[in-house]
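For reference, the structure discussed in these notes is given below.
In this view, the complex is presented without one of its protein chains, the others remaining in place.
Per-chain numbering from 1; labels A and B assigned in written order.
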Amino acid sequence: MVRVDVTLLLLALFSTVGLVFTYLAVSERDLVRAVIYSAVQSSAYAVMLYLLRAPDIVLVYLPVAVGLYPAALLFLIGKTEKVDGE
Amino acid sequence: MALNALERFLLTLTLYNLLATAAISVYGIVARPSLVKKVISLTILGDALNVLAIFIGFRLFSIPPVLTPEVELSYFVGSAVDPLPQALVLTAIVIGLAVNLFLIFLALQVYRLYGTLDTRRIRELRG
Partner (left out) sequence: MLISIVASVALLAYATSLAGALGYLGLETRALAKMFLTLAYNPGLRELTAMAPEAVTAIVWDFRGVDTLYETVVFYMAIIAALAIYRGVPKVGGGGGTGLSLIVRVVTKLLIPMNIAVALSIAVHGHLTPGGGFQAGAALAVISVLLAVVYSFSSYGRVGIDIPKAVTLRSVGLVAIALVVFTPLIYSLVTGAQAYLMQNYVKVDSGFSFPAEVFGQLISGTLIWLNVAEFLAVSFGFCIIFMLLSLREEVIRPALVGEEHGP
């Protein structure tokens, strides 16, 4: 039986989740959905930062990237266009 | 302490996933015409590079860099992760936040003055 640390398995899993949702966010035409995909990617990165033993950074990253960026971007989308491209 | 093949594969996979996320977000900045999509991709790029910086200071079987009263100093120094990248990434997150918030305000002002956020149409307007 091969020994492996749980930390490494979870790190690889959540970084793959981040990659998948980044691709979805960049290639999506509807801008509100793109913001939601990027918020999910930020949550996956917040879990990764906790696994990398950095609790100070998690306390900064969680309100900023999951709360403040999507809020400001949704204000911007509400006042301007809602679709990317033609 | 040596790593076996599965542990090495998982660590390399994490590193390559972070680099691939950075590459996809650079594609998103360059190739998508909407200013809002460019700002979203810029935030994803900043996040991926910050996590990469902390990943470089990581160490297996370690504790966070906080000295609790029941831990010996020699054990703490021998098994805590690197605190310096965390301090630098804290500053980097704040500066990225300042730049991105200012870009959002600028995008609002561009929409008020030109009526569109599509860079292909702004290029044809000529002032």
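Please note the rule applied: contacts are C-beta pairs under 8 Å (C-beta built on N, C-alpha and C of every residue); 3 or more make two chains touch, one makes a residue touch a chain.
Every value quoted in this text rests on a predicted model; they were computed, and no experiment measured them.
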Residue of B:V26, B:L101 or B:I122 touching the missing chain in the full complex: B:L101
Where the unshown chain meets chain B, residue by residue: 1, 3, 5, 8-9, 11-13, 15-17, 20, 24, 55-60, 64-69, 73, 76-77, 80-84, 86-88, 90-91, 94-95, 97-99, 101-102, 104-106, 109, 112-113
Where the unshown chain meets chain A, residue by residue: 16, 19-20, 23-24, 55-56, 58-60, 63-64, 67-68, 71-72, 75-76, 79
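Assume only the chains that are shown with their structure count from here on.
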Distance between chain centroids, defined by C-alpha means - chain A, chain B (Å): 10
List of chain B residues in touch with chain A within their complex: 4, 6-7, 10-11, 13-14, 17-18, 20-21, 24-25, 27-28, 32-34, 36-37, 39-41, 43-44, 47-48, 50-51, 54-55, 58, 60-66, 80-81, 86, 89-90, 93-94, 97, 100-101, 104, 107-108, 111, 116-118
Residue ranges of chain A in contact with chain B within the complex: 2-5, 7-9, 11-12, 15-16, 18-19, 22-23, 25-26, 31, 34-35, 38, 41-42, 45, 48-49, 52-57, 60-61, 64-65, 68-69, 72-73, 76-77, 79-81, 83-86
